[in-house]
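Missing here is one protein chain; the remaining ones are kept as they sit in the complex.
So, subunit A:
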């Protein structure tokens, strides 16, 4: 149905502030692209530029190969789900959903059948005569979705649609959005600051930082091969352990002076995921692995797993162990991470 292509898109505000510093992303047809990043990274601005709500300072936004820079939001045939839903408070749910169709001159009976069909999909049929203020947060969210879906637009945009919901509902809606998007097959761009949402929803994950794209890729690829220390620390919870390396006499060394023989020469940061390390009380260490003597400082049992917060290699690290942790606070143990599970980053924070 539609592709979305951004080419070197920039947003410079009159004050001189550069919110988006040249972003190029291509979203293939029917795929869901998630823009994720900390607040202020420019992801919402980028979304609003795709929507046509912000002017594009330079670069091009193309939908279905056609550049839409100078086309207003009214004509772009895009639907957006806003963070605070932006439901029309003076209209009933039915009219909220019918509004866009009416504006496009859809025949009355077609509007009716489409609104009712959409309401059925979203389980809103019983609520069509209510006003937004009479709905719960989750229901409002559904209406906002319904308003977008009913128009059958070329592209869906989501601006942190789940951030106003409680954790349980968020998990539920996340699955629903994914299913809906897949079954409707509408190209979508989704903005969130929640890395879990980003990981689970995305076909293409775009990690943004300070107005620039840090990495683009399939969620698991991004997770397994983060392109920079920023991505490594942003994606994954708890984040990747990052240990600074200094140039010792025999190559890169940890802060406690221990040289790591197999480290690339230009690496200044060593990283490994909490689940990629094992703990052992024994002394024998497998060769070709990172072995760190560690002191347990805190234990966080989560149920299915536990997180050990340790002091090791001159830094603080987190290690995940399955089930109940046998270690307790004050234990001395060894953290072992296989060499192939280690990530190396250079001076600029880029992956080596």
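As a working rule, a residue touches a chain if its C-beta (ideal position, glycine included) is under 8 Å from a C-beta of that chain, and two chains touch if they have at least 3 such contacts; residues count from 1.
Here is the rule we use: contacts and distances are computed from a predicted model.
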Name under which UniProt lists the unshown chain, selected from "ATP-binding cassette domain-containing protein", "Cobalt ECF transporter T component CbiQ", "Cytochrome c oxidase subunit 1" or "sn-glycerol-3-phosphate transport system permease protein UgpA": "sn-glycerol-3-phosphate transport system permease protein UgpA"
Contact residue for the chain not shown (choose from A:63, A:80, A:93 or A:111): A:80
Selected from A:16, A:89 or A:303 as touching the chain missing from the view: A:89
Candidate in contact with the missing chain, chosen from A:36, A:51, A:292 or A:321: A:51
Positions on subunit A contacted by the hidden chain, ascending: 51-53, 72-76, 78-80, 82-84, 86-90, 99-100, 103-104, 131-133, 147, 151
